[in-house]
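Written out below as structure tokens is the structure these notes cover.
The complex appears here without one of its protein chains, the remainder shown in place.
Now for chain A:
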Amino acid sequence: MAKTYFTEDHEWLRVEGGIATVGITDYAQEQLGDLVFVELPELGKKLAKGDTAVVVESVKAASDVYAPVDGEITEANTALSSDPSLVNSAATGDGWLWKMKLADESQLEGLLDETAYKAHIG
């Protein structure tokens, strides 16, 4: 059974079998506006919590998306190469950014659940 976590940096993680699918929240995509490019991570890249995993670019600006936990990239959403606007239209679905194998599942305990995230964005 997959469980969904959130970060204060407006990312979501869906965790199943030690693998987290990561994306940005609907609130975040609204703030960024129309995306025109997503710089995807290399497979196998090891990231520590807080490292830049992906750069999303809107018409106006580039923004970093950070690794919410330690882990290794197992998949990147290549559909975004041809259609970055998926992040706008389906931020928590087809617009996911990458999947990572968790290095330390106990780090999940420090993240927000949906109720806490909703309170965070007000």
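The rule we apply is simple: a residue touches a chain if its C-beta (ideal position, glycine included) is under 8 Å from a C-beta of that chain, and two chains touch if they have at least 3 such contacts; residues count from 1.
Definition applied: contacts and distances are computed from a predicted model.
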| item | value |
| --- | --- |
| Missing subunit (named according to UniProt) among the choices "AmiR/NasT family two-component response regulator", "ABC transporter", "Ketosynthase chain-length factor" or "aminomethyltransferase" | "aminomethyltransferase" |
| Residue among A:33, A:50 or A:110 that touches the chain left out of view | A:33 |
| Option from A:2, A:59 or A:79 whose C-beta touches the chain left out | A:59 |
| Interface residues of chain A (partner: the chain not displayed) | 33-34, 36-37, 39, 55, 57-62, 81, 84 |
